[in-house]
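Every protein chain of the complex appears in place save one, which is left out.
Up next, chain A:
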Amino acid sequence: MKNQKNRLAAPFAVGLASILALTACGGDGFEDQDAGGDAEEATSAEGEASLVMLIASSGEAETAAVEEAAAEWAEASGNEVEVRVAADMNQELAQGFAGGNPPDIFYLDAAQVAQQASDGNLHAYEAQDNEDYFPALQEAFTYEDTQWCAPKDFSTLGLQINTEKWEAAGLTDEDIPTTYEELAEVAETLTEGDTTGLVFSPGVDRVGAFVVGNGGWWLNEDATEPTGTSEEVLAGLEYAKENIAEGSFAYAGDVDAGWGGEAFGTERAAMTIEGNWIRGAMSNDYPDVDYTVAELPEGSAGPGTLLFSQCWGIAADSEAQTQAVDLVNHLSTPEQQLEFAEAFGVMPSRQAATEDYSSAFPEDAPFIAGGDYGRGPVNAPDMTQVVADLNSQLEGIATADLQQMMESFDSNASAVLEQ
């Protein structure tokens, strides 16, 4: 009996050992990497490099434009680039980093930079003429005094106004709101029957604009401490809360819409706050709705809008970082950025391209203007869950105790930031 057991155990042990060996194999090659790629020298492939680029495409037009631009570079430089379109960007990036073979170059959202940088996944670099990028954008991709990547393009929030409803309410161009008081007034005027004056999506990515307009922000300048209970933040939230309670503002969900653009398209909203991406949605889904775009009105602390941006991230594990940076340089020349702008409607991140863009797309001027004073997303590692919790609390803003809500945000955020 005892013998029998031993005979069984031996093959098991061999099997288990070989499995462990198999799994360990995956870990060998990349154990020696360091966190914080900024101090390291860029890797360069010898001879012909073949790069993998992972993009989160908005559609056929974007994919084709990026593929074409990448192919141009590949041909000119004698390297290879494979452009892959991600179905779920976060997940595919995470898999790449975990497996040790991430794409060499990829779209990276400003809200993710601090997290990825602190995890040691990014190779820090500066593209040519880095100072030509909008300062707000350079700032958005800076974490711990290092700019980690080159801004690809950007969007800002603007105020969209339904022309027909505006005129029906007897309002003229003179009445386009420039202050929060005026915004509340016209929203009240426009609220009638099924239509709500101003409808926007819930969460920090919209309400945050009012916080910025009041001179506040969720975290302090260095993103080391939360400032949720500061007067400015509470004033911004209070403004939204009051108007929602009065009924002249509403969340998209309350008018049966998934987001502000849908509420605006179905004309349940006379105004909405969205970025320049709303143009595509309107022309595709609601081509009959006439509208104008204005800058967001000014709060007590001046103009305030939110800025969203993605950059060309380069992986710390890439074996051809020099070539990847070279590709980024090719993709972010003012000329190339204008080509992208024409192909799929993104705004160039370079100031050198701004003038040409504004003359080609004069109706986007309010969005471009936001580049000068817009504020990027919360930029600190491990804040995703904290921000998500704030978003979920903001859904109930109409009846919420703002002081209590922001106190809980502050305590959650300090727990993360102190780590």
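Just a few scattered comments:
Basically, a contact is a pair of C-beta atoms (placed from the backbone, for glycine too) under 8 Å apart; a residue touches a chain by one contact, two chains touch by 3 or more; residues count from 1.
By definition in this document, contacts and distances are computed from a predicted model.
Considering only "Chemotaxis protein CheW", "2-oxoglutarate ferredoxin oxidoreductase subunit delta", "Multiple sugar transport system permease protein" or "Cation:proton antiporter", the record for the omitted chain gives "Multiple sugar transport system permease protein", by its UniProt protein name. Of the candidate positions A:71, A:98 or A:168, contact with the unshown chain belongs to A:98.
Of the listed residues A:115, A:243 or A:379, the one in contact with the hidden chain in the full complex is A:115. From the options A:181, A:231, A:335 or A:395, the residue with contact to the unseen chain in the full assembly is A:395.
Touch with the hidden chain on the side of chain A covers residues 7, 11, 15-16, 18-20, 22-24, 26-28, 30-31, 33, 35, 90-91, 94, 97-98, 100, 115-116, 119-121, 253-257, 316-317, 381-382, 384-386, 388-389, 392-393, 395-396, 399, 412, 415-416.
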